[in-house]
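Only one protein chain is missing from this complex, and each of the others stays in its spot.
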Amino acid sequence: MTAPGETALGATGLGEPAPDGTASGVAGPVRVAEHLNQALHGLLAADPGLHLLGEDVTDPYGGAFKITKGLSTAYGDRVRSTPLSEGGIVGVGAGLALAGDRAIVEIMFGDFVALAFDQLLNFASKSTAMYGRPVDLPLVVRCPSGGRRGYGPTHSQSPQKHLVGVPGLSLFELTPFHDAGRLFGHMLSLARPCVLFEDKVLYTRRMCRDGVVDDLFGYELVGDAPGWAVVRADGLTDHDAVVVAPGGLTDRALAAMRELLLEHEVACALLVPAAIYPLDLGPVLPYLASARAICVAEDGTAGGTWGAEVARLLYPALWGSLDRPIALVSGADSIIPSAPHLEREVTVQDTTIRDAVLAALGS
Amino acid sequence: MTAPGETALGATGLGEPAPDGTASGVAGPVRVAEHLNQALHGLLAADPGLHLLGEDVTDPYGGAFKITKGLSTAYGDRVRSTPLSEGGIVGVGAGLALAGDRAIVEIMFGDFVALAFDQLLNFASKSTAMYGRPVDLPLVVRCPSGGRRGYGPTHSQSPQKHLVGVPGLSLFELTPFHDAGRLFGHMLSLARPCVLFEDKVLYTRRMCRDGVVDDLFGYELVGDAPGWAVVRADGLTDHDAVVVAPGGLTDRALAAMRELLLEHEVACALLVPAAIYPLDLGPVLPYLASARAICVAEDGTAGGTWGAEVARLLYPALWGSLDRPIALVSGADSIIPSAPHLEREVTVQDTTIRDAVLAALGS
Amino acid sequence: MALTSALGRPAPHGVADEDLERMLLIRHFERALLRLFEEGLVNGTTHTCLGQEYIPVAVSALLGEQDFVFSNHRGHGHFLARYGDAHGLLAEIMGREGALCNGVGGSQHIYHRRFLSTGVQGESLPVAVGVALRLKRLGQGALACAYIGDGTWGEGSVYEALNMAQLWRLPLLVVVENNGIAQSTPTATQMAGTIAGRAAAFGVIHHHVATTDIDVIRGDLAPLITCVREESRPVVVEFATHRAGPHSKGDDTRSPGEIALARAGDWYDRYAAGHPERFARIDAEQGELVARIADEVAARPPSSWDRR
Partner (left out) sequence: MALTSALGRPAPHGVADEDLERMLLIRHFERALLRLFEEGLVNGTTHTCLGQEYIPVAVSALLGEQDFVFSNHRGHGHFLARYGDAHGLLAEIMGREGALCNGVGGSQHIYHRRFLSTGVQGESLPVAVGVALRLKRLGQGALACAYIGDGTWGEGSVYEALNMAQLWRLPLLVVVENNGIAQSTPTATQMAGTIAGRAAAFGVIHHHVATTDIDVIRGDLAPLITCVREESRPVVVEFATHRAGPHSKGDDTRSPGEIALARAGDWYDRYAAGHPERFARIDAEQGELVARIADEVAARPPSSWDRR
């Protein structure tokens, strides 16, 4: 658990600048946590049939990561603190959604979505199809995820990969490039259960806007909503390598790309999808096809990864133009230790991505 | 639920001969269900610290699929029928294992392992490593899995893929080639939590022994225990294609291989691992490297499959010798309907494998 | 009408024709199903409610169109009592044209109007809590009703749901069909304590029903259900009942004595004795009706499904 206002970089032990290059605390684009909070305000204000449930989400506490601050004060009992019942509250959210409302359920730590696995696999997602006709079930389950905060083995996981490939279940991940309000609008408009992963360190970083990432990099969004962010060094039109990564990896991917460019003269494009499953690779295939090396990075542990799923789509799609295997970067095949010096050994660092790109390029 | 003695082929609508070519009901090698039952008898007799827990596992019922018949009569309260508490009983099994005993837990239908996901992900597997030193936890969770019996969307799944990649958790699948007693011995000797998937249609087929599959095919076991079964047409020493598949696919893979050989003059080798995760490809790389096409088949739904994990290991390992992408065969990205004619549309058939091999060979 | 709530008394003379019809429709439907399975005309799985038909018939009359019903694996009676569509249900189980869910859900997974069943025990209770939360907000007095068995009280989800339902004062009616067994396991070996105690643990009202007389049952339940609607409170109603048939098909490993005891609790003979002529007439009618339905549905082409 984190204390209010304690979500600063210092707590993570990472010293990289925020994605927009501003130092933390300095004015500039809003932090991701605040942006998400504002998006939820907007959604609850606009939709009187939208509910938000979760442990300790009401004021004055406003959620373990303060994402729900102010919501219960503004929207009353549509924002509800629940008992410790992860399976139960995902079921309640599904019930609200089934009956004609919409629901967002916060799982305090994404690790605990394991307790709601049955409700997601065997009820919410199944119900959209197993009754022989499409059934609407607009439900979003929010999962703060990822390590690098010293919370230890049961509070640091990235469980994305375990939920990949559930028919009827769509997976998303928060990014600093995608407007959270629009992303929620998209998820709820699918009228299908969705899980949104939110990197806990990303909460503390700043949103990017107007195509600007920092002094070196810019981004554009491509493809249908919610689309992909394509991040490249300003002025560069071609690239040696592509890094594909969900939003939580952004800080480390950018740091790697900066070093690759400045120290190794390797130009990379970073491709960040907000929709991580199912994955629509169409809009970014041109960027991938023109790269000499492709690296897919993620925070989950090794084995059965999201990256393996990306790779199984890419190999046939790029067969012929690929001249080396796709490099997959993930956390180690390991539990995630509490002590920061040990945690660092098993979690993806900027150097992990840098080295993978260099290795893939054969440098 | 199935009635005793009702596990015959007729119930599945499939008319293939048993893997050993004997018609059902005719004497010959024992059925897989019976073989498994005998193995459990042997294990419980040999190890007074071994427990078996599950819903309705005691006599006279002997389990929904009759796999535990006779065990409670012979071994008393080490064989225990439990309340409907899938999460709870996996926790109990973990507790027994932690305290120095060994435990086998039967989940009546593998679909319900979703209810034990937290116990597997966040307790049993974590405990082997998160206390900073190896901790023994000899636990096997048995999951009858797969469709083709008309049990409907919540009783027909193959949840293997969702458990792939949990650090500390090993996955196995029953095959007609691997001795179940030895396989259990292996799993328990790991002193780590294991999940064993058991195809519900495979229960009704016969074990293979002495290297004989049927009139056409033979097998050998390669690699360290539990090893891979390598199945080829007798007398053939090289092959055009390789099919990699867990044990539950055996019947359909063999039917496909038979037709490929006899009608299309395509020779296939079938590689069946008993240990499906982590996967040791070493012993079978020579068979794979010499094939013109590789097809990985499984019963799970499409997306984030076990096959994608196999493929991510194979691409780099075979880079250079691969001249086309690896073909992945899985169930459709769909719930599994109850009605047999609809179920057939979304589940892997022998023809699915045959067509995938032919397509991969470009024929 | 002045019957007590105890089992074992003759049935009342006042039972309405339509109730008898509905109970016997379900009885013949379930019997026909077992027959069809034996003949190999249906496969997969099924769980009949033989012996328990009076429960949903008693309950359904107290439900309104806006109420939302959650059912389980043993749900044919729940469905037929509510919506009566035996053609649609049988077509669903047989995978024929006109199936309620195009043959996709089958026996255990039905969603039709405001009736939804699922095959994973206990999973529907939290969902019912969510539906009840929506219904409470609508403020029109509708409730969510969930049928569960005694064995289902093994699942943790039941307690998570009861806690929330009571905390949030939701209109949830939990109908417990306590038939003394879960698949093959007697209640005493899978449940410590009682269902009454478990409701009390959460401050939830509990009512025990020991009779098979549907008029008496309705008389007792009506004020409770009014309380669910008007005070928006959860209520657990527990029926002591008997599973007269197998769990599924041919998998009854109870001793002959136990089976005889379960059959002795059957409402069927009691109602037959109470109203010999009326019963015989309606019984024959419903038997013929179901036979006709079975023939008609069996002759239909397979269902089709657009899975997209």
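Order of writing sets the labels: A, B and C. Residues in every chain begin at 1.
Everything below uses one rule, namely that a contact is a pair of C-beta atoms (placed from the backbone, for glycine too) under 8 Å apart; a residue touches a chain by one contact, two chains touch by 3 or more.
Remember, predicted model here, so these are calculated numbers, not experimental data.
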item: Option from B:L36, B:V57, B:L96 or B:V213 whose C-beta touches the chain left out; value: B:L96
item: Touch criterion as defined above, residue of A:A74, A:A339 or A:A359 at the omitted chain; value: A:A339
item: Sole contact to the chain not displayed, among B:N37, B:T58, B:Q119 or B:T250; value: B:Q119
item: Chain B residues touching the omitted chain (full complex); value: 51, 80, 82-83, 85, 87-101, 103, 118-119, 122-123, 126-127, 129-135
item: Hidden partner chain, residues of chain C it touches; value: 153-160, 162-163, 166-167, 189-194, 197-198, 200-204
item: Residues of chain A (touch criterion as defined above) contacting the omitted chain; value: 1-4, 6, 10-11, 13, 55-56, 60-61, 64, 81-85, 87-88, 111-112, 115, 149-155, 332, 334-335, 337-342, 345-346
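By our rule, only the chains that are shown with their structure count from here on.
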item: Chain nearest the overall Cα centroid; value: B
item: Separation of mean Cα positions, chain C and chain A [Å, integer]; value: 44
item: Chain B-chain C separation of Cα centroids, rounded to whole Å; value: 36
item: Multi-partner residues of chain A (each touching 2 or more other chains); value: 118, 122, 126, 129-130, 132
item: Where chain C touches two or more other chains at once, by residue number; value: 99, 102-105, 109, 118, 120, 156, 303, 305, 307
